[in-house]
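Heads up, this is only part of the complex; the chains shown haven't been moved.
Should a chain be cited, it is by its letter among A and B, assigned in written order, with residues numbered from 1 in that chain.
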Amino acid sequence: MSLELDARPTPQATTTWLPGRADLRYGGDYNPEQWPREVWLEDIALMKQAGVNLVSVGIFSWALLEPREGEYDFGFLDDILGLLHDADIDVDLATPTTVPPAWFWKAYPDSHPVTRDGVTLGRGSRGMVSPSSPDYRRAALAITERLAERYANHPAVVLWHVHNEYGAPISEDYGPHSVLAFRTWLEEKYVTLDALNEAWGTRFWGQTYGEWDEIDAPRTSATVVNQTSRLDFARFTSDALLACFTAERDAIKRHAPHLPVTTNFMATNCPSIDYWRWAREVDVVANDHYLVAERRDNHVLLAMDADLTRSLAGGAPWMLMEHSTSAVNWQPRNIAKRPGELARNAASHLARGADAILFFQFRASRYGAEKFHSAMLPHAGTSTRTWREVVDFGADLGRLSAVRGSRVEARVAILWDVESFWAHDLEWRPSVELQHRERVVAWYSALWQLGVTVDFRHPHDDLSGYDLVLAPSLYLADRRTTDGLGAFVREGGTFVASYFSGVVDENDTVHAGGAPGALREVLGLSVPEFLPLYADQVVTLDDGTTGTGWSDDIVLEGAVAVASYVDGPAAGGPAVTRHAHGDGSAWYVSTRTTGADLEGLVRSVLDDAGVPLPVDHPEGLEVVVRHGDDVDFTFLVNHAETATDVVVGQGTELITGDAVDGRVGVPAGAVRVVSRPRG
Amino acid sequence: MSLELDARPTPQATTTWLPGRADLRYGGDYNPEQWPREVWLEDIALMKQAGVNLVSVGIFSWALLEPREGEYDFGFLDDILGLLHDADIDVDLATPTTVPPAWFWKAYPDSHPVTRDGVTLGRGSRGMVSPSSPDYRRAALAITERLAERYANHPAVVLWHVHNEYGAPISEDYGPHSVLAFRTWLEEKYVTLDALNEAWGTRFWGQTYGEWDEIDAPRTSATVVNQTSRLDFARFTSDALLACFTAERDAIKRHAPHLPVTTNFMATNCPSIDYWRWAREVDVVANDHYLVAERRDNHVLLAMDADLTRSLAGGAPWMLMEHSTSAVNWQPRNIAKRPGELARNAASHLARGADAILFFQFRASRYGAEKFHSAMLPHAGTSTRTWREVVDFGADLGRLSAVRGSRVEARVAILWDVESFWAHDLEWRPSVELQHRERVVAWYSALWQLGVTVDFRHPHDDLSGYDLVLAPSLYLADRRTTDGLGAFVREGGTFVASYFSGVVDENDTVHAGGAPGALREVLGLSVPEFLPLYADQVVTLDDGTTGTGWSDDIVLEGAVAVASYVDGPAAGGPAVTRHAHGDGSAWYVSTRTTGADLEGLVRSVLDDAGVPLPVDHPEGLEVVVRHGDDVDFTFLVNHAETATDVVVGQGTELITGDAVDGRVGVPAGAVRVVSRPRG
C-alpha cells in the first residue's frame, strides 16, 4: 500500500536538451496539411523572416498518414520535412495519437470515453478516446512505430513530441475498458482486498468489497461516492495516461535513442495529471500556457505556471511548447493581447527558465474548431501588428542567445501536490469556500507583488535549500510530509501553513486526533473544530486585517498567537500563530486573507525567514534573474503604463545593446534584459 | 378511483413506547464496525459518562453480516450487543437494508435506480437501489428475517429500526422494475384504462392509452409531461417505499411481536414520502432533523419540523432519531453550532413532544463520506466543547425525566398535504413564484414569532378541536376537503387560505368554474383570472402592507374586502377578504405577504378566531408547554443574546432545581424548564 508513496519521484533536473544549434528556440505548431503546397513555400519564407528555428509538425495528421488501418502514406510528411530541413528549420515531430482517424471509431466504437454521468462521448472533436482501450493503445503504438522507424534519422528532426496535451480536454473515462484497467491498477496497488477496504474506509456506508470485480469506476451515484475511491480513480487516470506516453516514448527510443522525447504539459491548468510523476519520464519538460483572458492579473498566473514548469524540470531549461500571439477562441470573452503584451508574456516565460518560445500556431486556420484562435500569421497576413510583433520578438530572441542554459534560483518554495488538490476539491468538504487553487494563487500573487522569486516543490522533496516554505493548501499530508517539514523547521527553516492543511493522510482518512493532523507538532496547535463562515461574513483580527470564508477553533500547544479574532465564531481565539520549533518557526493562518492583508502577512514571514525583499521594486515591474555560469541575466518586464528605471549594476542591456551603468530604464510595457558578470 | 382517498388514514395517536426504563432516551447512531474492539470499550465508558441509554446499531452493516449471499456472520453484532447490554445501554437495532452489499450489485445490476434523464446510478454511495426490484426485496427480507430471528429476544434490544431515511437521497426510480410496478399500481388504483385516461386527462395532447403496457414512467420527454401521471408516479413511489418498510416490519413482528418497530422520517425535508400514510404503519414515530446551516432562522424551521413530527404521531411522544451536535458536512457551508446551541436545539425538539434525543453519530468517522460530520465524540476527543455540551445535556435530560409522556396542545392548525405539495410544484404552473413550502414556512414563522403553538393536520382530518386552521398552500383540494372545511367554518371555526389554493382536485384537474374551486363557497369569492406579478414587482394594499409574486382578479361572492390593491394589475380590487360563513369566518390572502406585514395579518386572524397571544413574550424566547397528567412543563429556550425573564407562575425550574415564584429568569442562550401543577 505504500507502493504509491515509495514510488514518488524525487524531482530531478532533466539535463537533456535539443541537439543542434545554440540559439534559443523560436517557432510554433505548424499544420501544413491545412494548406496547399504553394502556401508551404510562402510559410517557410515567412518563418525565416521571423527567425523561426523550430516547428512542431504532425500533431493531428494520423488520418492522413494512415488513411486506412495498416495502410500508410508518408508522402506529405516526407515533403514538408525536406522543405523545412532545406530551410534550416528544425522539426519537433509529433506522434499523431491525440486524434485517432475516423476509421478507428467505426472499427472500435467502445473506445469512446464515457462521462461520470454515463454519456458516451462522440466524434468530431479531440481528446475523445479512452486511454485504457487496448485497441487504441495498439493502434497508437503502430503508427508511432512506423513514424519512429521512418524519421529516426531524419536530419530535420531534433525532438519527438508524443501526443498532445494528455488529460485535456477530458481525462477521466468511466467506460468498460477503464473499469477493467482500474481493477488491475487497484490489485497492483493494494494486493489484497482487505488492504483496499481498509484504505477506502468501506465500512462506512456498508461498502466492503468481497471480490475485485465488484469494484466499479466511481460513477455518479445517488449521492456522494466514497471519496477515497475517487482519489484513487484520479491517480489511476493519471497513470493510465502516463502509460500511453511511456509506451510511445519507448517505441520512439527503440529507433531514435539519440533524440529527446517530450509531451506538452499544462502546469496548473490540467489538474488531472500528476506532473511530478510525469516529469521524470520526459527528456525535456515542455509546457503549454494560455492566459485567462478576462483576468487583469493574468500575467501573474502566467508567472506561476512558468515557475511550476521550471520546478517540474528540476530547474533545468524547459520549453514553452505553446502559447498564443494574441486572443484564443475558447474562452467566454477572448480578449486580444495589447501591443507589447506578446513580448512581455514570452519574456516572462523566458525569464523563468524557458529556452524555447513556441506558439500555437504558425498560420491561422481558416476552418475547424480553432479558426478564431490567433496565430503567428493572422488571417489578415503580414501587414498586421501581430505579425510585426512576432518578427520583432524573433529578432529580440536572437540577441538573447547567451541566456540559454542559465538557471533561476529561489529561496522560497510553495508546496504543490496534485494529489492533495484532487482530494481537497472532492465533495462534502466542510465548506465550498475551500478551493485548493484559490489559496495557491493568493499566496503566489502576494509574493509576485513583492518581487520574490518562487519555486514549487512536492511535500516529499528535500526542502533544505530554502529559507521559507509555504503550504497554501495541503489538505492531504502523510507521515513522510510530517517528517520532512518537521526536519525542515527544526533545522532552521520557516514554514507557513494555511487553514485546512494536514487534515488527512494519503487515503483521505482524517489523522487521529483531528486537524491539523500531520502538521500538529510542527505548528504547535490543534483545531478541535472547524468554524466555516457564512457566505457574506467578514471577520476582523486584532491587527486590523480581515478574513472571510473560514476560521478555526485553535488550541495553542506551543505556538503563540500573532493575531487573534476580534469577532466571528472564534472571537478571542488565535487567528494567526507562530511556533518556534527547533531552530526554525512554523506559522499557521486560519482564515482567508487576501490583497494587502496577505501581502503584509507575507512580509512578516519573509522577514522571519530572513529573505530580503528587493530594495528597488516599482509596481508592475517583474524582475527575475537567470544565472549563467559566469553571467547573470536580469529580466525586467514592465507591465505598467509608465516608464520606470531600476538599479541593476554594471552590464549590458541585450535588447538595445546599450551599456548599463547602475540604473536601467524600462519604457512602459517594454522588456529589458541586463547581462552582467556573475556575483 | 376513490380508493386512494378512502384509504387515507385518519391520523391516530400511536401509543406504543419503548419498553424498559422510564427515563427520556439519549444517545445516537453507533457504528462500531468502523473501529477496533478496544475502541468499543472506550466508547461504552464514554457513553455512560454522557448519560447515553439508547444507541442505534447496524444501519450500514449488511456487508459484514452477510459477506456473501446467503452466508451470515453475526459475530460482531453478538459481541457489541452483549457489551452494550452489560453496560445497561439499550439498543435500537437496525435492519441494514439501506445499502446492499457489493455482491448484490454484481449479481443484480439492474437493481440500480435510473434517473428521470436515464442515468443509471452507480455504487459506492447510499440509497442507490430501486425499491421495486424483486431481487432487492427478496434479499432485504432474507437478512431482516435472520436478524429478527436471532435478536428477537436479545435483552439489549428495545426497538427495531427498519432501513434508514427511506426516500433519501433519492426516491423516484425510472428503471425497468419501477415501470412494471407502476403499471401494477395503476391497475390496482384505476381498474380500467378508461378510468385512468379520464383521471389523467390523456385526451389533451393525444395521449390516450389503449393497453396497460403502453404506460411508461413519466421520464424526461421533449417538453413537459402530463402532470397527473407525475402526481401518480409520486404517489406510487411513496407506496413502493412503504411496501418495503411494511414487509420488513412484518418479518420482524413475526419474531418479535412485543417490540416496537420504526423507521426514521424526515418531516418536511423528504417531500417524496406521504408521512400521513406512513405514520399509521410505525409503532413509534421517529424523525431525523438537520439545520439548514446558513439560515439564521433555522431554529424556527426546526420547530416546524418538530411540530409536524408530533402531528404525524397524533400527539403522542416521538423520537428525535438523528440530529447533529454541531456542523454537518453535506451543505455548502457547514456552519458549526455556537456554544449552547446543541442544548437549545435538543430542548426545542423535547418541548415539542420528543421523548428521545439522539444524534448522528456517537464517534466521528475518520473515513468515508461523512468524516467531516460532527458527532457526540469529535475527532479531537473529550477535551472539546462539543463533548462537554453532550455530557452536560445528558445530565440535563436526567433532570427532566418527569416530562416523559406529557403532551403539547394547540388551538391552531396548519394544513399539510404532501400530495398537494407534489402537484403544486410540478412544471407549468402560472408562476415560478408559486412554491408550496415557501408559504408554509412563511405562515409558520409568523406564528412562531408571536409565540403561538401549532399543529399540522391533513385536510381530511377532523378539525373541530381547533379555533383556527390555515391553508398556506392547498393547491390540490378535493370534495372531501371542501366538505370538511365548510363544516369547520360553519360550526364556528376561522379558516385562512392563501392564494392558488383549492384550484384542482385529486387528479390535478381544475375544478369546474376555475379558482378557488374547492374553496369557492367557503371563501365566498371567485377568481376569474390569476394575475402573477413580475419578478421585481411590489404591489401596495390600502392597509399599507405590500405583496409580491402574485395577485388575483377577485370577484366577491359573499366575502368582504379587508384590504384592497392600490396598484398593480388588480388595482382597486380586493386583496385580503373575509367571509362570514355560518358561525365562523374564512379569510383569503391573494398576494405574497411576508415579515411584519404577515405577522400583522396573523394577529388579525388570531383575534378573529379568539386565540389569545402570550401576554409576556420577549423576542427570541421560545415558549412551549407540555402537559402531563398533573403537571405542566413550560419549556423556555432563549435564542437571544440577552437574558430575559417571564411570568410562569409557581413551580420548580428543573435544570437548576430552583423554586420559581412567578417569574423565571432565562440567561442568554440558555434553556429552562418550569414544572408546575396542571391547571
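Here is the rule we go by: a contact is a pair of C-beta atoms (placed from the backbone, for glycine too) under 8 Å apart; a residue touches a chain by one contact, two chains touch by 3 or more.
Given the structure is predicted, the values throughout are model-derived calculations rather than measurements.
Chemist: When 2 copies appear, how many make the full set?
Modeler: Altogether, the complex is made of 3 copies.
Keep this in mind: only the chains that are shown with their structure count from here on.
Chemist: On a C-alpha centroid basis, what's the spacing between subunit A and subunit B, in Å?
Modeler: 49
Chemist: What part of subunit B is in contact with subunit A in the complex they form?
Modeler: 31, 33-34, 60-64, 67-68, 96, 98-99, 101-103, 105-106, 113, 119-128, 169-170, 294, 326-327, 329-330, 332-336, 338, 364-372, 374, 378-381, 383-386
Chemist: If you look only at subunit A, which of its residues touch subunit B in the complex?
Modeler: 117-118, 200-211, 213-229, 428-433, 507-510, 512-515, 526-535, 553, 569
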